[in-house]
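Have a look at the structure that comes next, please.
Note that one protein chain of the assembly has been removed; the remaining protein chains are unaltered in position.
The block that comes next holds subunit A.
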């Protein structure tokens, strides 16, 4: 049925949109019709919401420990307990299995630290997006701020976890290599690769829970295809598989940078990182393009 509004009829003669106000147009058209405008808008939003990102980050941090007597001390408890466990394992020589270039406990500890930050930065974007649902479906706010704040949390927790390396290295009598300053760069690349996959996961992942279930399973497998707890095999089909796993290069290089100073895997890692950077850019744009479709399915 068609309706002509009296408002429209009475005012159409005068209708003139003022040019001094910014005009936003919503239409079924894909925002990709104006790609430059879209990219500007996305990154402009991300820049504008840096304060919001910070506020959300501190909100979650404060809220996490507010209802606790020891407060922020809890941030360090896992670090202390991990240290104690590794000291113990080292003194008892329980795990002297593999032939690694550095003491095995340090090898595993570093490997799982790198792998851990990879999986959490991979899962964080979707998790943050789902947590913010109630806000996104009601208010016009860049969800990227919520995701960035979640990632800040991942990085912050990583920084604290890294403290454990100091006593462990001392106890094992290890000296960090001269390339140790590259270790944070390696970690940053790990986070970047995780986030790029994480961003690409959001569109499908927020619609179907299959995605996050699948990812949990896949990451379980992937960990054993990556030299996290054992050195890369040198022969057999497993060796080929591990060799072609992009995460192998990332984990190996990052660990080697801190411990032995050189890594054969560095070129492969740089390629992975470059691909991830491009993928992240696309992931961010794709996310923004499909966002209204996702919000629509969150409910009223």
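Here, a contact is a pair of C-beta atoms (placed from the backbone, for glycine too) under 8 Å apart; a residue touches a chain by one contact, two chains touch by 3 or more; residues count from 1.
What we mean here is this: contacts and distances are computed from a predicted model.
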{"item": "Per UniProt record, name of the chain withheld from view [\"Lipopolysaccharide transport system ATP-binding protein\", \"TonB-dependent receptor\", \"Succinate dehydrogenase iron-sulfur subunit\" or \"Anti-sigma B factor antagonist\"]", "value": "\"Lipopolysaccharide transport system ATP-binding protein\""}
{"item": "Hidden-chain contact residue, picked from the options A:89, A:141 or A:214", "value": "A:141"}
{"item": "Residues in subunit A touching the chain absent from view", "value": "1-8, 11-12, 14-18, 21-33, 51-52, 55-56, 59-60, 62-63, 66-67, 134-141, 203-204, 207-208, 286, 289-290, 292-297, 300"}
